[in-house]
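Dropping a structure here in C-alpha cells format, bear with me for questions.
Note that this complex is displayed minus one protein chain, with the remaining chains in position.
We call the chains A, B and C, going by the order they appear; numbering starts again at 1 in every chain.
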Amino acid sequence: METFQLVSPEGVLADDPAAADVDGDLCRGLYRDMVLARRLDAEAYSLQRQGELGLWLQSWGQEAAQVGSIRAIRDTDWVFPSYRDHAAAMCRGIGPEELLAQWRGVRQSGWDPARHRFHLYTLVLAAQLPHAVGYAMGVQRDGADEVVMTYFGDGSSSEGEANEAFNWAVTMAAPVLFFCQNNGWAISTPTSAQYGAPLHRRAAGFGLATQLVDGNDVLAVRAATARAAAAVRAGEGPALIEAVTYRMAGHSTSDDPTRYRSGAELDHWATLDPLERLRRLLDDRGWATPGFVEELETEATELAAEVRRVCRAMPDPDADAMFAHTLAVETRSQAAERAGYAAYTASFVD
Amino acid sequence: METFQLVSPEGVLADDPAAADVDGDLCRGLYRDMVLARRLDAEAYSLQRQGELGLWLQSWGQEAAQVGSIRAIRDTDWVFPSYRDHAAAMCRGIGPEELLAQWRGVRQSGWDPARHRFHLYTLVLAAQLPHAVGYAMGVQRDGADEVVMTYFGDGSSSEGEANEAFNWAVTMAAPVLFFCQNNGWAISTPTSAQYGAPLHRRAAGFGLATQLVDGNDVLAVRAATARAAAAVRAGEGPALIEAVTYRMAGHSTSDDPTRYRSGAELDHWATLDPLERLRRLLDDRGWATPGFVEELETEATELAAEVRRVCRAMPDPDADAMFAHTLAVETRSQAAERAGYAAYTASFVD
Amino acid sequence: MLTLSQAINRALRHGLESDPKVLVMGQDVGRSGGVFRVTDGLQKDFGADRVVDTPLAEAGIVGTAIGLAMRGYRPVCEIQFDGFVYPAFNQITSQLAKLHARSGGRITVPVVVRIPVSGGIGAVEHHSESNEAYFAHTAGLRVMVAATPQDGHWMLRQAIESDDPVIFFEPKCRYWSKGEVAETADDPLVLPAEVARTVRPGTDVTLLTWGSMVETCLAAAAAADGEGRSLEVVDLRSLSPIDTDALVAAVARTGRAVVVHEAPTFGGLGSEVAAMLSERCFTSLESPVLRVGGFNVPYPAARLEGHYRPDLDRVLDAVDRVLAW
Partner (left out) sequence: MLTLSQAINRALRHGLESDPKVLVMGQDVGRSGGVFRVTDGLQKDFGADRVVDTPLAEAGIVGTAIGLAMRGYRPVCEIQFDGFVYPAFNQITSQLAKLHARSGGRITVPVVVRIPVSGGIGAVEHHSESNEAYFAHTAGLRVMVAATPQDGHWMLRQAIESDDPVIFFEPKCRYWSKGEVAETADDPLVLPAEVARTVRPGTDVTLLTWGSMVETCLAAAAAADGEGRSLEVVDLRSLSPIDTDALVAAVARTGRAVVVHEAPTFGGLGSEVAAMLSERCFTSLESPVLRVGGFNVPYPAARLEGHYRPDLDRVLDAVDRVLAW
C-alpha cells in the first residue's frame, strides 16, 4: 500500500482532489493547533525536569497525526485516546491544568470525559480499544450519527486485546475508527521487532478498511481521517488508519533514547518535522501573514506561562480524595476505613 | 483464495502434481486411520451415554483434517493439540486408555507428551498457541530440524492469545505451523458471528504463509500440510492452514445442537463425509481389496471392544494423587496437608 | 418454587423488560440459551441486539461491556465457566474496577459479570474453580454469590440496578436445586445485597460460608443436631464488602467459628473472614477460628473432587475440633 501524502516534506501541496478544500484558514488553524501543542509539550517537559511533574510523555513530532485526525471528525464524535495524545486533547478543549494533573500526581485523571467527548488516557496498552468498540456498539444501538475514534501505538497493536477489538469491531460492524500512530518505537523496541507484517496489512486481513498515511503531513492525515470517518458514519463498517510518524523525544522523561536509537535516525526525522512542513506551505502561499505569526507567538508564550502557573498552583490532594470514589455507593466498611484514617491523622494534629 | 481440493466429493482424484505420490498403500493407510478414529469416537460417545465418561467431545467429521495433517509431518515434529483431536492423537500412538482417562475424570491428562511428541489437550481455548510458538523458538535455538504444529478451532481464533501467537511467530520467524480446523461452529456460534473476514485472510495479514484447504479431503489436507511444513522446515517462516470441515456431532455430550443449527446443514455435510469420500476413491481404483476391508472391520471391532474394556477398567484414583504433583519439589506445608488428609481419611476406616 | 437457573433467568428477563439499557452478552447466551440454559429464551423475546452472542474472547466481552456502560448501557456479561475469566482479568482489574476511581467519580460502569463457579458436577479441568478471592481483593468491585434461587433472582436484580461493577457468582452445582422466590421486592425475605443471612440459627458454633458450601453446611448442621449440637449457619452472600458486623455479632454469641468455602484455604477469602473475626472477637472466642476448604493444589480430576471439596464430614470434623478445644 502506498503512503498517502498531500504535502511533500518541502511543503509542496499535491494536485489531489483530497486537497480541494485546503485554504489559508484551514492551514493556519491546523498550524496553530500544532504550535500550541508543541509549546505545551515542551513546557511540561521542563516542568518535569524541575520536579513539578512526576513524569511526562512527549507528543513532540506527532502533532500532525493527532491534530489532523481529531480535526477531521465531528465534535460530537467520541475519542478514546492512549496517553501521548496531548495535541488531540487540546483540540478538544482540554486545558493545561486538566492535562497535567495526572502527571503531577494530584489526580488520576484531569478532565471530564463526557464534556469533551474524550475519554481518560489509558495507560494499560490497548485496553481502550475494546472500550471504543463497546461504545460504538452503544452508538449503533442508539441509532446515533456518531463515530468513535481510538488512538493507539504501533507497540500496542501486539496486545491480544487490540486484536480482539479489531475482530470484534468487524464482526459487529461497529462504527469505530482505529487510529494507529506508528511512531517507529515502543520504548526501545522498533517496529521490526514488534511485528513481521505492517499493521495496515494485518488490519485489512481482519476486514477493516485501511489506509496508510504520512503521519507528519497534517493535511493528508486530515483528508484520510475525514474519508475514513465518512465511510464509518455511512455504515460501511469499521476502519483503521496507520499514520507513520516519529517520536522525537524519549519514550518518557524516564527514558534515555540514545541507548537504543541512532542520532542519524533522529536527524532524518527532524527534516520531516510536521510543523515545519506546514509552515513551508503557509510561507509559500503567503498564508502566514505577519499578524498571524506574531499573534500565534504571543498566544504560545501566554500558554507556556499558563502551563507553568497552573502546574505549580495545583495543590496536593487531601487524603480524603483517596477514599472518595472507589464505588458509586460507599460501603459501610469503606466509610469506616475513611473515618478511621481521618481520626488517625487528626490525632497527629495538636 | 480458492479452497484446495484433490478429491471431489464424488471421490474423483484431481490431475494435480500434488497428487503424484497418491497410491493404494497411502490411501488405505489414511482410510484406516480415519475409520479407527471414528470408531473410537463413537464408542467413547456411547460410553459417555452409559455414564462411564463424564464428557466427550466428538471428532466425528473432522477425521480427514486431523489424519491428513498429522500424517504429513514427521514423527519428530511436535504437536500442540486442542481437545477434539482424537484422530491425530491416535496417529501418534496414543492409546484408548490414555485418550479416555481425562474424560473419565480419573486423571487430568492421559499420556506422556514427550513420548508421543504430542502435548496434552488444552481446554482453555487458544492457550496452547503461544506454547507452540515458544516451543518453536526453542527448536530454532537448538538448530533442530523440527516443525511445531498446533491445532485450534475457528472460535478460538478470536482469543487475544491466538492473535498474539500469530504475530509473535511471524516476528520471531519461528518454525510453527498453525492448523485451524474450521468446523463452522464454536458451540452455538457460527463463524459468521465469530469474525467478519475469513481466518486465512487474517493470517496472511499477519504475515503468515496461508492455505485454505478442503478439510474433508484427506489427500488435500495431507498435501497442503506437507507443502506448508516443508516451507516452515526450510526456514521460510511460520504458516497457517485453514481446513474447512464440519463438526457432525454436538459440541460435546452436554450440547444439543438442534437448538441452533438446521438439519439441512447437517444433511449437506453428511454428503461431504471424509471417510466416504476416500472410500469412493479406494473403490474406484480397486484399492479397497476385500482383505483390507475385512481386516479393517475386524480391527475396528477389536478397538471398540478394547475401548470399552480399558474405560471400564480404569479405577478411581487414590486421594493421594490429588496432592502428588502440585510442585516438582513438595513444600513442607503441602506435605503436611497431604499427611493430614491421609490421617483424616484413615480415621474413618475401622 | 424455581431452580436457581430459572430464578436467574427471570432476573435477567426482568432487567431486560424494565430497562431498555440492560443488555445480556456472552458466548452462546443467545440462540442456544447458554450452556446452563440460564439465558434460555431471552434472545427470542428481546432480540439479538439486546441478548448478544459474542465472539469467543473474554477480554472483548468485558472490555466492550465497559464501553457500552460508558455509553449508558447496563451490560450483564456471562463468562461461560469460572476457569475462563482469566483472559478478562486485565479488563476487570485494571479497567472495570478502577474506572470510577480513576475518573474521580465521573464515570460509572454498571457492568455485571456473571460467572458459574465451583465444582461438584464432575467437570473436566478449568470448569470447577472457586476464584472469588481474586475479585474480593480487588478494590472497586462488588462481589456477590447466590446460594439460593431467592438470591439468584433478587440479588442479581440488585446487581443489575447497582451503579457499581459486580462480579456475580453462581454455584453451578446448585443450578438445578429449587427454592422459593419472593414475588415482590418488599417481601421481608428479600435482603439488601450487602447483608449476610443467618440461614439456620444455632448456639454452639457458627459456620460462615457461601455459594456451593451453604447446602453442605446446612447438612452438617442437621447432622450435628442429631448429636445435640446446635450449629448456626451464616451465608455471607456479599463477598465484597463483607457484612463484618453481622459476622462479628454471630460469632460473639457462639464463641466458636468455622469458615467453610470451596477455594483453597491458603490465601482464600476465608483467611480474611478468620483474620477479621480473630481480631474483632478476640475476647469472646473460646477456640481458634478454623477454616475448611480446598487444598492447596490445582482443582483435581473429577473423580477426586469428592476429596477436594469440603463435605459434611470435614465440616463436622472442624466443628469437633473447635468444640473440643
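Brief remarks on what is shown
Basically, contacts are C-beta pairs under 8 Å (C-beta built on N, C-alpha and C of every residue); 3 or more make two chains touch, one makes a residue touch a chain.
Here the structure is a predicted model, which means the values were calculated and not measured.
Note that of C:Gly67, C:Pro165, C:Gly268 or C:Pro310, the residue touching the chain absent from this view is C:Gly268. Of the options A:Arg38, A:Arg71, A:Arg84 or A:Arg107, the residue whose C-beta touches the omitted chain is A:Arg107.
When the omitted chain is restored, the residue from B:Pro9, B:Gly24, B:Gly95 or B:Pro113 that touches it is B:Pro113. Only one residue in the set A:Gln5, A:Gln66, A:Gln128 or A:Ser156 touches the chain that does not appear here, and it is A:Ser156. In the full complex, the hidden chain is touched by chain A at residues 54-55, 102-108, 123-125, 155-156, 158-161, 186-189, 193-195, 254-255, 259-260, 316-317, 319, 321-323, 326, 333-334, 337, 341, 344-345, 348.
Residues 59, 83, 86-87, 89-90, 93-94, 97-98, 101-102, 125-126, 133-134, 136-137, 139-140, 240, 263-264, 266-272, 274-276, 278-280, 282, 287-291, 295-298, 325 of chain C touch the missing chain (whole complex, contact as defined above). Where chain B meets the missing chain, the touching residues are 80, 107-109, 112-114, 119-120, 122, 124, 127, 129-139, 141-142, 160-161, 164-165, 167-168, 171, 324-329, 331-334.
Note that only the chains that are shown with their structure count from here on.
Separating the CA-averaged centres of chain A and chain C is a span of 40 Å. Remark: chain A and chain B have CA centroids separated by 45 Å (rounded to whole angstrom). Residue positions of chain A touching 2 or more other chains: 160-161, 164, 167-168, 171. For chain C, the set of residues that touch two or more other chains comprises 55, 57, 59-60, 87.
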